[in-house]
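All protein chains but one are shown at their positions in the complex.
First chain written, first letter: the chains are A and B, and each begins at residue 1.
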Amino acid sequence: MNASMNYLDGNAAAGELSRIFAVDLTSAEGQCANCGAKGRFAEAHLYMKCPGMVARCALCGHALLRLVNAGERLLLDLRGMNYLALVPSELQDSGR
Amino acid sequence: MTIISRGFAGRRSEAEAKLPPGQYLTTDFPVLSAGPTPHISPDRWEFTIDDGSNVLKRWDWKSFRQLPTDNITVDLHCVTRWSKLGTSWQGVSLDVLLAGVKTDLLYAMFRSYGDYTTNLPLKDIVNNQAWIAFNYDGVDLEPEHGGPARLLVPHLYLWKSAKWVRGMTLMQQDKPGFWENLGYHIYGDPWKEQRYSEE
Partner (left out) sequence: MHDETPTARTLALAVDDWPGHVAGQHVDVRLTAADGYSAVRSYSIASAPSSDDRVEITVERLPNGEVSPYLTQQVAVGDELELRGPIGGWFIWRPGQAMPIQLVAGGSGIVPLMAMIRSHVSAGDKAQFRLLYSVREPGAVFYRDELGALSKQGDSLVVTYAYTRLTPPDWPRPAGRIDRELLANSLWPSTLQPSSYVCGPTAFVEYATDLMIANGHDRERIRTERFGATGERK
């Protein structure tokens, strides 16, 4: 789908997401709100070289999550996922 | 706690030139993208102007390339703080594209191949302020920098210069595009350092 292979994956988002979430989200399973595909957040295609961070569905390219560091605020858009499913007993702390 | 890294300067260079506040001069041309690079062949490319209900104008690549062009040299200012001065482009002015378009609408949402959008007041893209550019530094614009054609609006932050542009929708009111609706400034004047939207 993406011939230039210029993306990372959800693992690379963990550091930025640790500023908001107390637990690591990369092992969470999410469902794409656009195509319905389910997958680990770690497998999402991540674009970080932009004025924000965008995680996209590996199947259809829909933006699952967007994060912007706007100076004094962090803005998070999670509309691209129907849900994120976490198993509390398996979670890692997100790191300091 | 920020630790200053002894001797670290990054990729930047010293600048005598006047830059907008908070910007650093760069000599390379960073590639920033919110998604995969689209690859649009000329036989598929088109640019349309619509008003939300009707298509007012449409060009395919052939008819677009028959329009008169400008050669311009402009400075680029990215909200991620790099600035690149004296860049050379060739493109079709929005004045040419909007010629003969009669409208009371005051704003436009530019749309790109992929899901990127960005909004601009019409008064900021007419009168020699904006182009659809297809040539950078003497060669065809490369896909990673927005080719076959991108919007170029040098007086505002570079996120307003939508890569892989495919059309514009005229609007009654200003509405936020892809980044404007997630914390970035609705207008984006680098000289007033309008990076982010106010609370």
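For the reader, a short list of remarks on this structure follows.
The rule is simple: a contact is a pair of C-beta atoms (placed from the backbone, for glycine too) under 8 Å apart; a residue touches a chain by one contact, two chains touch by 3 or more.
Every value quoted in this text rests on a predicted model; they were computed, and no experiment measured them.
By the touch definition given at the top, chain A reaches the unshown chain through residues 4-12, 14-15, 18, 23-27, 40-43, 48-49, 91-92, 94-96. Along chain B, the points of touch with the absent chain fall at residues 1-12, 24, 28, 81.
Following the convention adopted for this analysis, only the chains that are shown with their structure count from here on.
Contacts from chain A toward chain B in the complex involve residues 1-4, 6-7, 45, 47, 49-52, 54, 56, 61-63, 66, 68, 70-71, 73, 75, 77.
Partner chain A is touched in their complex by these residues of chain B: 30-37, 39, 78-80, 114-115, 143-144, 159, 179, 182-184, 195-197, 199.
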